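Just one protein chain is left out here, and the rest sit where they should.
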Amino acid sequence: MRKCQEKKKKQQIMINRRDFIKKSAAASAMAAAITMIPGILFASDQENSTLTGDINWTKGPCRFCGVGCGILVGTQNGKAVAVKGDPNSAVNKGLLCVKGYHQIMCTSSADRLTKPLVKKNGKYVETSMEEALDLVASKMKETIDKHGKDSVAMYTSGQSTIPEGYVASKFMKGAIGTNNLDCNARLCMASAVAGFLTTFGADEPMGCYEDIEHANVFVLWGNNMAEMHPVLFSRMLDNRLNRKNVRIIDLATRTTRTSKAADKSILFKPQGDLAIANSICYELINNGWVDNSFVEKHVAFNKGKTNIGYGLEDNFKFNDEATPINYEEYKTFLADYRPDKIEEISGVSAKDIKYLASIYGDPNLKVVSYWCMGMNQHTRGTWVNNLVYNIHLLTGKISQPGNGPFSLTGQPSACGTAREVGTFTHKLPKGVVTNKKHRELAAKIWKVPYDRIPDKPTYHATEMFRAVDRGDIKFIWTQVTNPLVSLPKTSRFRPAMEKESCFVVVSDVFPTPTSDVADVILPAAWHVEKSGMYGNSERRTQYWDQMVEAPGEALPDAWITIEIARRMGFGDLFPYSKENHHEEIYNEYRQFHVGKKHNMAPLDILKKESGTIWPYIEETGKSTLWRFNSKYDPACDQAKDFDFYGNPDGKAVIWQRPYEPAPEMPDSEYPFWLNTGRVIEHWHTGSMTRRIPVLHQAVPNAYVELHPTDAKRLGISNKEKLKIISRRGTTILPASINERGMPTIGQVFVPFFDESMLINDVTLDSFCPISKEPDYKKCAVRIEKV
Amino acid sequence: MKQGYVIIGFWIALFIAAGFIIKASLAEDQSLNYNKIVEQASTNSLPIEEGVYKLSYSAKEYLELVNSGVGFSKNLTSYYNRRAFPGAPPTIPHLSEESLSIGGKECLQCHQNGGFVDVYKAYAPIAPHPEYINCKQCHVPLKSEGNFKANSWKKMEAPEANQQALIGSPPIIPHSLEMRSNCLSCHAGPSAPIEIRVTHPNRINCRQCHALNDNSQNTNKIWTR
Partner (left out) sequence: MPIKSYVAFPQKGKKNQLIKVLERSNYCEVVPSSNKEVLILVTDTQNDRQENELLLALENIEEIEHLNLVSGFNEEVSREKEKATNNDK
């Protein structure tokens, strides 16, 4: 005991001694300096404003992609000054990506919107928030009175917080009584949703990110995960480094960073994924790799309509019909997809298809399939989602750790807000508008008369803007999104929005091409300038507290919606307080999802934890990691081992879906495929990331990627300006050859973040008839030198 | 005699049969036609993207070396001293034989994978671009000191290390990636200059967090509409 104390004392003495020596060293140096330079002064307690000072770290989810990393934002003197990964978050374990690390820097952009702007006589005039809100409310009321409820519309976002989405839904469907509410998640996840609903009857993945720690093979279907879900990709790389028998297979239409990191890269032709998936199923059946007992107990077989069109015409309508079939009919159908028969349309050799099939078919290999926009932004997006589920259902590789299909989400809250709150024309927070029971539930919780909620969906995103063009919609309000850069065929929708016939209100943080055509611009609070919740790809809901004040008159979008609703006479439906509206709204919203299958954690748990996964079981405080598997999911019928309780018979559905070609394929006049996408440095339309100097300097402008052979043939050198022309529009971009990515011969790729090189002027507004999600990955263009 | 004929006849029959079998199998090949329609990912594509994953199989070993104190003799001063300007090909600081070879087979013996070289008592730096095998095209030894005539060449400043946009954010990449996209070859391992040795070489996807800000695109630092 004494020795220990003595040791401690000595250590203390040593530390003190060292500090003392350092202080005397500094003092003698100062004395020397004073003799050299009379009048010199030294600050006594040096406080370096650049590096020290009290930094307060608050947790929250990242503003960007659907991975939903946990971040810690450092604030100092009321300003956000630093970001680091939250080491307590199971999602990213303290790691972020280059966008995540620098996200707070966009708010100090010089052109940040701080005051409402109203267009008067062709010029934008600053007004007070009161005046702007009064104008918007009165204009909305006037439009409804003159032209009916369905002449006004709201377009929100998969980046809106849960409260923002909830009040928008309540406002449009419960207060005004119109289904003219859709969101930009229609452009990214609608096919995934339709895939889930048709196969499982319930939305959102059954697995979670934990799969990464258990899987043996990761098959990436058409997504550049190294750039688009980088933190998850790093988890995969980490597993490959530290665990035996881990492989990454990249199945894509273009060579990317992911292809370079993967163990095997297989290139296929656009639209070929339909054939490849069916072919893999053929091989599984042909080689006896099917888990027959699983299929018998848990799978039903359906087929739908074929030749279903592409949505190119205005007012395109389609409703699918399910016809039950049996296993034999399905097998007969698959005979057309024997690997050698589909080499031509898929561009993949039979050998590679058999290789993929052998991986899925090996009962000792745990396989996770990941996909995102390659499969979703697809004119047969619902179909191809179904087809990948077929592979996992035939082999029984589903709902188990490291074994199962996982549909990755693009936006930070496309799950949490758009899908779970239901900011779509056909959705309610629980269920759909066409279902009487669901309308009754909404009417009860919202305290509105039952018949106010309309029972017919109206416009999905593409149709909504077509309706603006036709003059059917005379008032549109966009929040947290930039449709005039992100919609397909913006060459039609920009003049549409500029028309006199439509009054446009835009809520945003920065000026964008969409706000350029607005009649009223409302300044919005950015991410950490408001409290909120997001829900990421793996069903994890995350909460954050407001960390800094919004500048000027900027307000949280939810509060703006509430203020407008009050001005229109719906104050009794929106009795929330300004300080706590996000909490009050969440508590009201939670009621919709009560029950074993979708329970959301209460707010106090969300505040403490780095997010919880629903279904959340309050008795045990546990999140449900794997759904539909009775071992992990208490909502299952415990008598069965798997229970796909989204469907009434507890069975998942294998859909018979054929290959159908893309609507616009390259021909003699337009000989190239156009594929669009993103880069890691820039988020979507770049309104935030381009205003972050580090990210802007890394990728300052868009470009068009060409294959070196095509470039040589056309005599194009790197960075040369090229014109990309389609039947809809044209844009000018510099060439990029063998830099960030390499398309196949006969294909070009353009990232869409650059509003001055607007590639969506060139794309085609075709969509999947079932999900209504546009296909940004396939249309025909030609290249010309400028 | 008769036996001889039988044997010969037997062998001839065998050859004819073999001929038929080969012909038949070739014909089958034609009909099933396992030809790839689209070319597969070429291994020479995207040099700047793939560099970051090279050496990633050694990432765990690099991690163990981080705090081990192994190989601390190299620093940025000696690194830049061998280069006429940042980005120039370094001169060869050790004796190298004049040989008729172009260098690939000799130089890469040590510089492909690094390691401790007894003769020079130092760790060989790993070439970030081993695919270029004509080493002596760019890398030459210094055979004399002093100048032929007086020269006022002033070396430009090396890019500042550790440039972080915010407190604690991942430093940007201040140098161009041409021929230097293999991060681990210079930033990890015993031959890496101390100042730029990273604490986390096991995080393989470097460019996930570290943005390239090498000013090569001559762009304005701030974007305006």
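As written, the chains take the letters A and B, and residue 1 is the first residue of each chain.
As a working rule, a residue touches a chain if its C-beta (ideal position, glycine included) is under 8 Å from a C-beta of that chain, and two chains touch if they have at least 3 such contacts.
Source: prediction; values computed, not measured.
Undergrad: Which candidate, A:Ile40, A:Val125 or A:Ala322, sits in contact with the chain we can't see?
TA: A:Ile40
Undergrad: Quick one: say which of A:Ala29, A:Ala322, A:Val594 or A:Met665 touches the chain that got left out.
TA: Answer from the full complex: A:Ala29 touches the omitted chain.
Undergrad: Among B:Ser68, B:Asn162 or B:Thr224, exactly one should touch the missing chain; which is it?
TA: Within the whole complex, the residue contacting the unshown chain is B:Asn162.
Undergrad: Just checking the interface: what residues of subunit B touch the absent partner chain?
TA: These residues touch the chain not displayed: 72, 75-77, 157, 162, 194-195.
Undergrad: Mind pulling the subunit A residues that touch the left-out chain?
TA: 18, 21-22, 24-26, 28-30, 32-33, 36-37, 39-43, 46, 48, 50-51
Going forward, only the chains that are shown with their structure count from here on.
Undergrad: Whole-Å distance, subunit A centre to subunit B centre, using C-alpha means?
TA: 36
Undergrad: Show which residues of subunit B lie in contact with subunit A when the two form their complex.
TA: 32-42, 45-50, 52-53, 56-57, 59-60, 165-170, 172, 202-205, 207-213, 215, 217, 219-225
Undergrad: Enumerate the contact residues on subunit A facing subunit B in the complex.
TA: Per the stated touch rule, the residues are 51, 55, 74, 81-84, 95-98, 101-102, 104-105, 110-111, 226, 230-231, 233-234, 237-238, 241-242, 255-257, 259-261, 265-269, 340, 343-344, 347-351, 511, 680-681, 690-698, 700-701, 738-742, 744-745, 755.
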